[in-house]
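A short write-up of the structure that comes next.
Missing here is one protein chain; the remaining ones are kept as they sit in the complex.
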Amino acid sequence: MDYALFVMQVLNGLQLGLLLFLVASGLTLVFGILDFVNLAHASLYMVGALVCASLTLVLGNFVWALLLAIPVTALVGWTVERLVARRLYGRDHLDQVLATFGLILVLTTLAHLIWGPQGISVPLPSWLKGQLAFSDTLIFPIYRLVIIGAGLLAALGLYVLVTHTRLGMLIRAGASNRQMVSALGVNIERLFAIVFSLGAVLAGLAGMLVAPITEASIGMGNGIIITAFVVIIVGGIGSMKGAFIAAMLIGLIDTLGRAFLDGVFKLFMSSDAAENSAPAVSAMLIYIIMALVLAFRPKGLFPPKVR
Amino acid sequence: MSATNYPKLTLLVMVLLAVLPPLFYFTGQPFYLDLATRLTILAIAAVSLNLILGYSGLVSFGHAAYIGLGAYAVGIPGYHAIYGGLESWGLASTSGWLHFPLAMLIGAIFALITGIVCLRTKGVYFIMITMAFAQMVYYAIVSIKTYGGDDGLTIDVRSEFPGVSLDDPLQLFGVSYVVLVAVMLLVRMMVNSRFGMVLRGAKGNNERMVMMGYNTYRYQLTAYVIAGALAALSGALLGNFTTFISPEMMDWTRSGELMFMVILGGVATTVGPVLGAVAFILIEEVLSTFTIYWQLPFGLLLMGVVLYSQGGLANILGQWRARRALRDASQGGAAQEHKL
Partner (left out) sequence: MTQPVLEARSLVKSFGGIRATDNLSLTVLPGELHAVIGPNGAGKTTLITQLCGSLLPDAGEVLFKGVDITQRPAYERAQMGIARSFQITSLIMDMTVLENVALAAQAHMGSSFRFFRSVRHDEPVLSHARACLARVGLAAEADRVTRTLPHGGHRRMEIAIALAAKSELMLLDEPMAGLGTDESQDIIALLRALKGEQTIVLIEHDMDAVFALADRISVLVYGHIIACGTPDEIRQNAEVRAAYLGEESEGV
C-alpha cells in the first residue's frame, strides 16, 4: 500500500472527524443541557458558511470574515432560540423534531431568498492556498492542516470552557440536573440561550471552515446532519467526550473506508465484484458501525449519567 | 372498543377520492388525476406509518426508505429487462408479479434487520437511528452507478399485469385506490385484533404490558416489518407512476413529510393518514402556484401545527367529543384522545 496515500487519507479522516466534532458537539450540548433535539442544527452550519462567504467577498479577507461571522452566527442562534426553541422546551422530543423540521424549510428558503440558489465560492488568501510537501509523494494542502488545527483548538477551547470556567460548571450541572440549577438561582433562560448560541457557533464555524473547499450553498447541511446524528448516537447523546471520540472514529472510518475498501475487497474477491460492491459498502460503513455499537451499547459508548 | 373511528368522515373522503379524480380526467383536466394518484400512493405509505407511529407509538423517521426500496424493486428489474443482466437470477423482468412481491419482500427484510437494532432503543435514540438507517439506504443506492446513482433511473417502466395496463393513468389510479382501500382495511382489522391491542397497550404503557406477560419487543418488530412491507408496496406503485426513480424518494426529508401527513391527519385513526396526505399535497400544490418560495410559509405552517395543535385534523372531532364527555362526567363514549 502506498504509504504516502495512507497518511494523506488519515489526515483527511482527521479533518473530517474534527469538522464532525464541531457540528456534533453543538448538537449534543443542546441535547444534553436543554433536552432539545434540533434538526435545524445543520441550517446553522449553512448560515455560518453563507455569512462568512458574503463577508469574505465584501471585506476581501477570509480570516476577518470568519472572525466577524462568528458573532453574527451567534446572533442568529440566539434569535432562533428565543423565537422557536424556547417554546418547545419540555415538550415531547417528537414535537421538537417536527417543529425543527419545519424550521429547516423556513431557514433554507430564507437563505435562498437572501443568497440565491447558487453556491458561493469562498476564495482563500494566498498564504492559505499552498501545499506542504513532507516528502516527494506526501503532499498536503495547507488549508486542510489549518482546519485540523482550528478544529483541535476549538475542541481544546470547549474542554477548557466546560471544565475550568463557571459557565462550564453550570453547563455540567445543568446536564445532570436542570431543576437544581434553576433552584440555585441561576438564570436558566439566559444559560439556555447562551448554550444554544454556543451550539450554533460551533456548527457555523464548521461550515465556515469547510466552505472554501466545498462552496457555501443552501444544500450543504443536508449531508452532515445525519452523520452528526450518527456521531452522537455512537458517542452517547449528551456526552462531549463521546462526541469527540465518535467523531474521530467515524471521520477516520468513513474516509479510510471510501479510499481503501475496494483494495481490501480485492484481496478476497474478484476485481469486478470488488469495484461494484465497495462503493455501496463504504457508503454504508458508518451505519453498520453504528448498528454494531448499538447492539452492545444501546445508549452509545459514553452515555452521560442520567439526571 | 374499536380504534378511534369516524365512519361517516372516512366514507365521505373515500367516496370523494374515488369519484372526483376520474371526473377531472374525463373533463379534460388530467393533471388532477395525476395529483390524486400521487396522493393515493403516498396515503398508502402514510397508512402503513400510522400503524407503527400512530397505533404503536414507534416514531420512525426513516419510513421513506421503504418507498424508495419499493420503487427500485420495480426500476431495477425493469432496467435489466431492457439492458440485460441478472437474467440468471430471474430479476430481469417487467412483470408486475415479480415487482410487487419483490418490493414487499425487500421492504420486510430491511425492516426486520433494522428493526432488530432500532427497537432495542427508545425515545430520541429510536428517532435518530431510524433516520440514520434510511439515510444509509440512500447513500448505498446513490453509490451504485449502474442504476444512475445520484441521477436516478430514467426508464419508463411499468409493471405488467395481465388485463391491466398501468400505462393508462386512469387504471393506475384505480389500482392505487384499490390498494389503498385494501391496506386501510387490513390495518384497521389488525388494529382491532389481539395483536393490535397489544401494540396499542404498549404505546400507552409499555411497562404495564410487560408485567402482564407480553414480550412487547416481538409485537413491535412484527408491526415494524408489516409496515415496511406495505410502504414498499406503495413504493412499487410510485415507481410505476413516475418515469424517474430517484434516491431522493428515500431522503430523510421525505420521511419527515410522511410523518406530517400522519400527524396532521390524525394519528391512530383510519382516515387520518388519507386526510393528512390530502391536506399536505393540496397545501403544497396551492402554495407552490403562488411563489417558488412556498417552502417558507409551508415550514411556518408545519411549525404552527406542532406548536398549537394536538392530535391532528381527524382528532379535532374526537377532542371536541371527548371534552363534551368529560364535562358530562358520566359514562363517556369510547372516544379516545390519542396523544403522541
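Every chain is named by a letter (A and B) in the order it is written, and numbering of its residues begins at 1.
The rule is simple: a residue touches a chain if its C-beta (ideal position, glycine included) is under 8 Å from a C-beta of that chain, and two chains touch if they have at least 3 such contacts.
Keep in mind the model is a prediction, meaning the values are calculated, not measured.
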item	value
Chains in view touching the one left out	B
Given B:Leu49, B:Ala92, B:Ile106 or B:Met190, the one touching the chain that is not displayed	B:Met190
Candidate in contact with the missing chain, chosen from B:Gly149, B:Gly201 or B:Pro297	B:Gly201
Contact footprint on chain B, counting only the chain that is left out	1-2, 189-190, 192-198, 200-201, 204-205, 207-216, 219, 222, 325-326, 329, 331-332, 334, 336-339
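Assume only the chains that are shown with their structure count from here on.
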item	value
Centroid spacing, where centroids are CA-atom means, of chain A and chain B in whole angstrom	31
Contact footprint of chain B on chain A as seen in their complex	31, 37, 84, 87-88, 92-95, 97-99, 101-106, 108-110, 112-113, 222, 226, 229-230, 232-233, 237, 276, 279-280, 282-284, 287-288, 290-291, 294-295, 298-299
Chain B residues touching chain A - in the complex, by the definition given at the top	59, 61, 114, 117, 120-121, 123-125, 127-129, 131-133, 135-136, 139-140, 142-146, 251-253, 256, 259-260, 263, 293, 295-296, 298-303, 306-307, 340
